[in-house]
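Every protein chain but one is kept in place in this view of the complex.
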Amino acid sequence: MSFKPLSPQKSDIQYHLASRKKDKIRSDIIVGTGDNKVIINDENLTIIAGPCSLESRDDSVALAKTLKICGANIFRGMIFKPRSSPYSFQGVGKTGIETIKAIKSEVDIPIVSEARNESEADVIAENCDLLQIGTRNMTNYQLLEYIGRLNIPILLKRGMGSTIEEWLCAAEYILNQGNQRVILCERGIRTFETATRFTLDIAAIPLVKELSHLPVIIDPSHASGKRSLVPPLSIAGVGAGANGIMIEVHNKPESAFSDAQQTVSVETFSELVKLAKIVSKTIKFQ
Amino acid sequence: MSFKPLSPQKSDIQYHLASRKKDKIRSDIIVGTGDNKVIINDENLTIIAGPCSLESRDDSVALAKTLKICGANIFRGMIFKPRSSPYSFQGVGKTGIETIKAIKSEVDIPIVSEARNESEADVIAENCDLLQIGTRNMTNYQLLEYIGRLNIPILLKRGMGSTIEEWLCAAEYILNQGNQRVILCERGIRTFETATRFTLDIAAIPLVKELSHLPVIIDPSHASGKRSLVPPLSIAGVGAGANGIMIEVHNKPESAFSDAQQTVSVETFSELVKLAKIVSKTIKFQ
Amino acid sequence: MSFKPLSPQKSDIQYHLASRKKDKIRSDIIVGTGDNKVIINDENLTIIAGPCSLESRDDSVALAKTLKICGANIFRGMIFKPRSSPYSFQGVGKTGIETIKAIKSEVDIPIVSEARNESEADVIAENCDLLQIGTRNMTNYQLLEYIGRLNIPILLKRGMGSTIEEWLCAAEYILNQGNQRVILCERGIRTFETATRFTLDIAAIPLVKELSHLPVIIDPSHASGKRSLVPPLSIAGVGAGANGIMIEVHNKPESAFSDAQQTVSVETFSELVKLAKIVSKTIKFQ
Partner (left out) sequence: MSFKPLSPQKSDIQYHLASRKKDKIRSDIIVGTGDNKVIINDENLTIIAGPCSLESRDDSVALAKTLKICGANIFRGMIFKPRSSPYSFQGVGKTGIETIKAIKSEVDIPIVSEARNESEADVIAENCDLLQIGTRNMTNYQLLEYIGRLNIPILLKRGMGSTIEEWLCAAEYILNQGNQRVILCERGIRTFETATRFTLDIAAIPLVKELSHLPVIIDPSHASGKRSLVPPLSIAGVGAGANGIMIEVHNKPESAFSDAQQTVSVETFSELVKLAKIVSKTIKFQ
């Protein structure tokens, strides 16, 4: 008779996590090149912002300029969108590459974009600065191994139904192929609560920093699914020690192609960045 | 064919919440009397601290003195402990009243204590300053109605398996009996994640402040079950707008009668209070 | 570094469960008296049926007669209803006692009814044959201890946010006060799935039979919240080894005072009882 949860052999992953943690400090992960490159570490608060999915060329360039002025370090340039339904908007696709090039040449800000398979990963690795693996592909281990051999930093979102241990194991699939530039992103887990879209697991931030040497950011937009909750959750994340925040922002939030309800305005974003940076400094200098 | 969640009639509770919110500002809730009374509102950050359960008279008085010096506004003086197993320590019981009286006379700090039924509620109402209803009794509606007729402020913890809506409904059971001094306490919900004892629902803080006029505090000790997570979760809660934090502290955490793993030392508590107060002021003055 | 879930001392409860199991066979629990008494054990399939909450005297007597003819062994005569909102219908209350007396004298069928506090428990113990503790009071340990000293069998529903271990611990609160007649009832747990009201934890049935000597029944009505799912879940429960099923039935399901969506018609009930009894016998005689 036993109430103990059943779990796969844990010794290996714990051994690897501990040895990576002991051997390394939380190393700088550099995203982008040149003057506007971003160094992700415990000294800086990284701000990632942009629309849920990339829309028209001109609107995107204009938004990227504005967000950079407001304090964004990395722009969300999502062109491939994994969607629960095959009948939902799936992103602008490869035609968005021209928009990404335009943003890079006209605004000079690093760009993060998501890939759903190997060929999309090649496209992103060639044209962007940070490759996102979304929540639905955290357990797509063959894709993780593939990107573990690419030369681009990875933003690894937590699976919405995955434990912290499984998330760290997923990071190992990338790390043990050679790519050491992995950034974790907590984006909310599935729970019984329906008042928010997901439940942001705020304790995951200090816990993964305790267990591993990898930096971790939060995505309060997808976690909450509710515009008004994005600023308080962002500040909470900074308070819990997150190395960065990723926010969905749109010039006209209500008319965003996807996830309009969780997208904040530029004004709200600007205010929340100011506050997040002050809180981040307050914590570091105490 | 419908995927809509099935739920009881919601119109009534939404009507009552909205009307209470419109009619009132987030009113001051006063806990205690005299010089050391605490005003719980959006201007102050309330710090509640003490052992999981009250132990010996002398240790308790000494700890209360120390915690008051470190910034605690209210002392945890738990004498009746609801426990999952009938074979676990159930608190010191009514003999603890003498210790509570000693703390009040020697330290002059308001005391919060939990009741599990009507007769315990009478004892707490007579001897303490704040009456806690624990997570296991949030759905004990007959007890809620009873304390709704007592003259003592109530700290209403969220049920570990209860939605935010059900938690606000539980508050209504108290409010509509006449007792308007209800403080909500988020203490973590049951999810699939086992790396922490519960999952602190950080989004609940801004959400209940949006939906109701009641103040809300967090309990990072029970939520995480892990000492090292208590400071970052406390700061996260303050960052999300919590009106207060409740922390389990012990002179010798490892030898606490119950919940030793989640109890922090006086030194850790002292540091986290300093930081929490600075972050709280930082947020308010931006 | 450890991923192990944190839990209270388990040795005591496991010791008690094992010793009760070893010392006793799954003992007969007798509900009611006289010719229509019900023996709950592994030989019989017990059928409990009736409306979600008791309504008018004449309708209730008529429904009880019909359900008895259709194979019901125990009638649901709920007069005190715990409800999430204080503004929802709370049952007919003590005035329902006259209806309960009428059913007993005119139909001669044992009656189960729920109590929410000690005084209601006294009323039920005096007038009914089986006392239900609902999901919201499974962790109301003071009430469990009180009914552990009453002379009436107990139907203990599982808390919607409670683990199987906590449910068995709750049973211990009753058993260790002397009342050995405890019947467990699985009624669905809180999960992320919203297509059903709760998720019926079908594995709980064989698991509690393995861990304890207590009989266990299922409540597919509350678990699913959906009329069309009640028959297949009933048969599933019998297939998993449940000692009984509890079904919400109404003459006009659509106009039931509460939980209309999950209430089946008399015709559906009659069909599902026939099938459940055949499956039950099929399993026993293989």
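Lettered A, B and C in written order, each chain numbered from 1.
Criterion: a contact is a pair of C-beta atoms (placed from the backbone, for glycine too) under 8 Å apart; a residue touches a chain by one contact, two chains touch by 3 or more.
Keep in mind that what you see is a predicted model, and the values were worked out from it rather than measured.
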item	value
Residue in contact with the excluded chain [from A:57, A:76 or A:197]	A:197
Sole contact to the chain not displayed, among C:169, C:189 or C:246	C:189
Contact with the hidden chain (one of A:162, A:179 or A:243)	A:162
Sites on chain A contacted by the missing partner chain, in the whole complex	3-6, 8-9, 12-13, 16, 82-88, 116-117, 120, 136-137, 139-143, 145, 159-162, 165-166, 169-170, 172-173, 176, 189-190, 194-197, 225-226, 261-262
Chain not shown, touching residues in chain C	5, 161, 163-165, 189-196, 199-207, 210, 223-224, 226, 228-229, 232-233, 235-241, 274-275, 278-279, 282-283, 286
In chain B, positions touching the absent partner	1, 3, 5, 7, 10, 14, 17-18, 161, 163-165, 190-192, 194, 210-211
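The definition used in the following text is that only the chains that are shown with their structure count from here on.
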item	value
Centre-of-Cα separation between chain C and chain A, whole angstrom	47
Distance from the mean Cα position of chain B to that of chain A, given in whole angstrom	33
Multi-partner residues of chain A (each touching 2 or more other chains)	5, 161, 163-165, 190-192, 194, 210
